[in-house]
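To start, I am sharing the structure in question, which I have written as structure tokens.
The other protein chains are all here in position, but one chain of the complex has been omitted.
Going in written order, the chains are labelled A, B and C, and every chain counts its residues from 1.
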Amino acid sequence: MPESSVLVAGASGFAGALAARLVHRHPHFSLAAATSRSDAGRPLDELYPHHRVPVVLEELDLDGPHGDVDAAIVAYPHGASAPVVKALRERGAKVVDLSADFRLRDLTTYQRYYVEHPHPELIGDAVYGLPELYRDAIRETALVAGPGCYPTATILALAPLARAGVIADVVVDAKSGVSGAGRSATEKTHFVTVDENVTPYGVGTHRHAPEVDQELAVLGADVVTAFTPHLLPLDQGELVSCYVTVDGDPGDVVALYEDFYAGEPFVEVAARPPGVRDVRETNMCRIHVVADERTGKVFAFGAIDNLWKGTSSQAIQSLNLMFGRDETEGLL
Amino acid sequence: MPESSVLVAGASGFAGALAARLVHRHPHFSLAAATSRSDAGRPLDELYPHHRVPVVLEELDLDGPHGDVDAAIVAYPHGASAPVVKALRERGAKVVDLSADFRLRDLTTYQRYYVEHPHPELIGDAVYGLPELYRDAIRETALVAGPGCYPTATILALAPLARAGVIADVVVDAKSGVSGAGRSATEKTHFVTVDENVTPYGVGTHRHAPEVDQELAVLGADVVTAFTPHLLPLDQGELVSCYVTVDGDPGDVVALYEDFYAGEPFVEVAARPPGVRDVRETNMCRIHVVADERTGKVFAFGAIDNLWKGTSSQAIQSLNLMFGRDETEGLL
Amino acid sequence: MPESSVLVAGASGFAGALAARLVHRHPHFSLAAATSRSDAGRPLDELYPHHRVPVVLEELDLDGPHGDVDAAIVAYPHGASAPVVKALRERGAKVVDLSADFRLRDLTTYQRYYVEHPHPELIGDAVYGLPELYRDAIRETALVAGPGCYPTATILALAPLARAGVIADVVVDAKSGVSGAGRSATEKTHFVTVDENVTPYGVGTHRHAPEVDQELAVLGADVVTAFTPHLLPLDQGELVSCYVTVDGDPGDVVALYEDFYAGEPFVEVAARPPGVRDVRETNMCRIHVVADERTGKVFAFGAIDNLWKGTSSQAIQSLNLMFGRDETEGLL
Partner (left out) sequence: MPESSVLVAGASGFAGALAARLVHRHPHFSLAAATSRSDAGRPLDELYPHHRVPVVLEELDLDGPHGDVDAAIVAYPHGASAPVVKALRERGAKVVDLSADFRLRDLTTYQRYYVEHPHPELIGDAVYGLPELYRDAIRETALVAGPGCYPTATILALAPLARAGVIADVVVDAKSGVSGAGRSATEKTHFVTVDENVTPYGVGTHRHAPEVDQELAVLGADVVTAFTPHLLPLDQGELVSCYVTVDGDPGDVVALYEDFYAGEPFVEVAARPPGVRDVRETNMCRIHVVADERTGKVFAFGAIDNLWKGTSSQAIQSLNLMFGRDETEGLL
């Protein structure tokens, strides 16, 4: 198979920069270009020296060289992404979009939580980019909607129970490092605000709850997830703690999870509760599940690196599938 | 009122050392002595320079000078504490015990989660040291059982709902800094283990769950709390995120909480979700409550400093009451 | 002595907010008002809940009530401070200024490192606010220039050697937490920039070097200090590591330091190297000095809390002196 050229659009943010690094080091992808609206002209190594990607950020030029790539990873803000995705698709490039623009199948829900959708006609073309659930569809599609980082961990932590049809109610307490809040400097991301602190945010209003509900419904669980994220004093990493009230007997939940994820290269059902350090800078999701004797509930914990499995390395996992390659290439 | 002399037994640990500092700076208490089994002979300032308490740690000698104090704060491990408490009570000292030895009214529960109880006959004498719930009883008693740090935050975050009789089910996701794990050096408290990490622990087995249930029952809620603590990369601070399935209409929950805590000097019902930084090195518990529209649940968050309101400054709050003083003395 | 009313101008920044807290809790000062240009109208507790100062930030109004105070602590940016100081002095208030506007006695040096000086005529009125060196002058003056945080630690760490006349050359490697960079959110103060990092900054250009040289000269050392600050992943705390090439025999340096600082309430000559945790949230400077056998140099280390002894609590120490009070009031 020939090497495929991959554009990363929006490479000055945390997710885009990591995507550029992963493409650059991939054995069968080449980095066609890395673009940035805010930092065009600057070497990517000036912003992220440890990524060691020797390219200069460019202005996006889809009518020029950037329109002639095999694929693109688009790391634009919600609403700004869809037009770029549309243009890339028109030029024949396969696309993994990291924004929320194609995650939600229901336009009304999207528009309630985000913005007016610029290209709703494309929503139907997109496959939800969680390979553990949509592997075959990802292989066939040319447009993947990269899942949100919280939904990635949450859905993987709950999928076996959802498929088993035993979720009556679920509370998800999610915890994330600061890189999930992006590169912009605000009072919320100031070191002194975050250090020695932990704070809930987006209480009752977080955009990721409907995305979780959508996918749990596909798996067979009709629930409204109580989802609350918290900001932690760490850079990368995300832990979701899921507390499930079960309806019916789920049986041996450890066996249920091990069966569900048998053969999965990037999901591990672990014997002890995971820490986000266990999966730092990997494409792994590490899950621990236990039936709690006191309460009768099932507790499921999932840990990922929000920038890797939660965003950019998961995009590579999808790209591998879209190009018919081994899913693990460039990710071990 | 004359000044009262206060002994701190077990002052080389985090909680005992802070208790010694708070006694030392208190306008009407004097630090009779600070004792330590492991570090007798060392200046306390050598271990904790920032506390600035100019005393040398001593061996406990209850038949000598330490038996002749007005009061004592005992910061011994579970099981080791009760004999010291008994000896102090026999010598007439008022006692605030920071161990779990007198928190649980049910001996069987205590012995399932902790150890054989050395002095069960004293359990009935103890008052649970949460002034917001037991203020009058604390004023009358000579033995206070200092609540666990997690139960302090959890019970305060849930008390108004428990009293209102609307808790059908509750999930508590608790997050703590490392000082809660104590001063002993283990793989779990190694900097490299904790840094850039967050991990659940004691899953399904944590000792604080029955303590929470006991107090919620007193308030009128008959529930089995799903309680899971997590270790965070910070030194001091504790956040509990409580997700309550309500039974019946709690009405305006913010008003409910504001009424319940009206006039409380150390509980604040806040308009935004609290961070543990908001209460760092204070005796405050900061609570935020919201009725979640999507799920119909009530979310209540409580933040404390685990060493202060969670342990040592709360002990001073109780001591103030036991000596008929203003509850806030030495705590502002 | 009657209570003195103290205005804090610029109380929404880290230093001003802490000054407001220290005034508020002082046994003999009362907080007349706390003002802010950017946050007037907001409760101070909304910005800094843990300080627990129940005031609303006001617009500065020197022709109204704020002109009629006994004293003021001014926490304005360099250049913006001098006009406020001038107006306060004209209205008879004693002033401790936390900016650099009155630290440098040489106008040319000030203007090279900072800005055009709005009121050079006031420079001669100011006393450098390091009580350990200028105690008597501070008692007599109505205008104190609060030292920079780095100079505070550096000058205290080097003063005994400077006075002994043995400093031939000195290298100062300084390390500070992020609060020293102020409250404004920039790429430099973003959590992800600072976390797991340490970086030199202001290399060869830092404004604090001439301030250090000025004071070392007063003490008798004619040196050009090689001064380089570094940013560390912590919120508060500052350590200076000073490497001195000596000229002549300093004798027993530990004895030299102990003699120099005998009786000082806020300087401790410690037997082991200090960490900034040792002085966290205190007005202490902790110093360790050693004659290095291998090199013949003297190493002196000084640790302070940059917001406390480095800025705001040191201002209280000066205010105590200016009002004829015990220097330690409100600081223990």
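Everything below uses one rule, namely that a contact is a pair of C-beta atoms (placed from the backbone, for glycine too) under 8 Å apart; a residue touches a chain by one contact, two chains touch by 3 or more.
Just so we're clear, the structure is a prediction, and the values are computed from it rather than from any experiment.
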Selected residue (touches chain absent from view) among C:G13, C:G237 or C:G330: C:G237
Per the touch definition above, residue among C:A32, C:A87, C:L133 or C:V276 touching the missing chain: C:V276
Residues from chain B at the interface with the omitted partner, ascending: 14, 178-179, 183, 185-187, 189-196, 233-235
Chain C residues that touch the omitted chain in the full complex: 169, 171, 173, 175, 177, 193, 195-201, 203-204, 209, 224-226, 228, 230, 232-237, 239, 241, 243, 245, 273-277, 280, 288, 290, 292-295, 297, 299, 301
Missing-partner contacts on chain A, residue numbers: 25, 49-50, 52, 196, 270, 274, 277-282, 284, 286, 332
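By definition in this document, only the chains that are shown with their structure count from here on.
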Far-end chain from chain C, centres as C-alpha averages: A
Gap in Å, rounded to a whole number, between the CA centres of chain C and chain B: 36
Junction residues of chain A - those touching two or more other chains: 193, 195-196, 233-235
